[in-house]
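Here the complex is missing a single protein chain, while all its other protein chains stay put.
Then we have chain A:
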Amino acid sequence: MSGAVGREAVFPTRQSLGLMKNKLKGAEIGHTLLKRKSEALTKRFRDITRRIDEAKQKMGRVMQIAAFSLAEVSYAVGGDIGYQIQESAKQARFRVRAKQENVSGVLLPTFESYTQDGVNDFGLTGLGKGGQQIQRCRETYARAVETLVELASLQTAFLILDEVIKVVNRRVNAIEHVIIPRTENTIKYINSELDELDREEFYRLKKVSGKKQRDVAAADAEILAARQKAAEEQAAHPEAVEKEEKETKDVLGEDEDNDVIF
């Protein structure tokens, strides 16, 4: 596995070993951080999916109620008001604005619904009859749309989170399976090269000291030889020394002279 990853193109020096070690440390920190980020996002993601599920169920109910109130309207008005409403729609009263929410560094937009005041396109709708039902229907639908907007923001968050989680997981895997093994490989390579250099150096030093020892031994032997030679020379002519010693005998010394008898 790690053999396939290769290593980085660096010179095997102590400096780059330090750099690589730092890099490995950084990669490990980044890996744990990203892993944690991914976990946090996934937790949020599961939460959102659960809420989407719930909101979808709720939407079904709410829309059913809304459709029923619309049926009430057409019953009360006694005719189709669809066309009239479609034609009189001019300005949106019900609008959304997007806000941002920060989840572990990911900006998730959330929609927030608000009603634009002073806009009412249907002021005259249901003037003749069914005005009350129409009013109620509008309220019901406004609530339904609020639910829908909530669901839409959940869904948007779902899509964005999905994408972000994929990216983060890709990065986690890249660090785990490519960057860390490769850096480790590089460190191993640099270490082996440095060991090799160390061994060479050691061998060289050994050689040098061996040579020095030999030189010293040779010098010692020479001195010894010289001394021996000197000693031998001394041994060969001991009389000369003796004679000299005799010659230099103090005649006036303590040695008593033999009495001379005539």
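Following the convention adopted for this analysis, contacts are C-beta pairs under 8 Å (C-beta built on N, C-alpha and C of every residue); 3 or more make two chains touch, one makes a residue touch a chain; residues count from 1.
Heads up, the rule we're going with is that contacts and distances are computed from a predicted model.
A chain of the complex is left out here; the name its UniProt entry carries, from "Transport protein particle component", "F-box/lrr-repeat protein", "V-type proton ATPase subunit F" or "Nuclear pore complex protein Nup85", is "V-type proton ATPase subunit F". Taking the complete complex into account, A:Q91 is the one of A:T32, A:Q91, A:S209 or A:Q234 that touches the chain left out.
Contact with the chain not shown here comes from a single listed residue; of A:T13, A:T32, A:T115 or A:Q213, that residue is A:T115. Among A:S16, A:Q155, A:N169 or A:N185, the one in contact with the hidden chain is A:Q155. Interface note for the absent chain: among A:A67, A:A174 or A:L194, the touching residue is A:A67. Considering the complete assembly, chain A touches the hidden chain via residues 49, 52-53, 56, 59-60, 63-64, 66-67, 69-71, 81-82, 85-86, 89-98, 100, 106-107, 109, 111, 115, 119-122, 134, 137-138, 141-142, 144-145, 148-149, 151-153, 155-156, 158-160, 162-164, 167.
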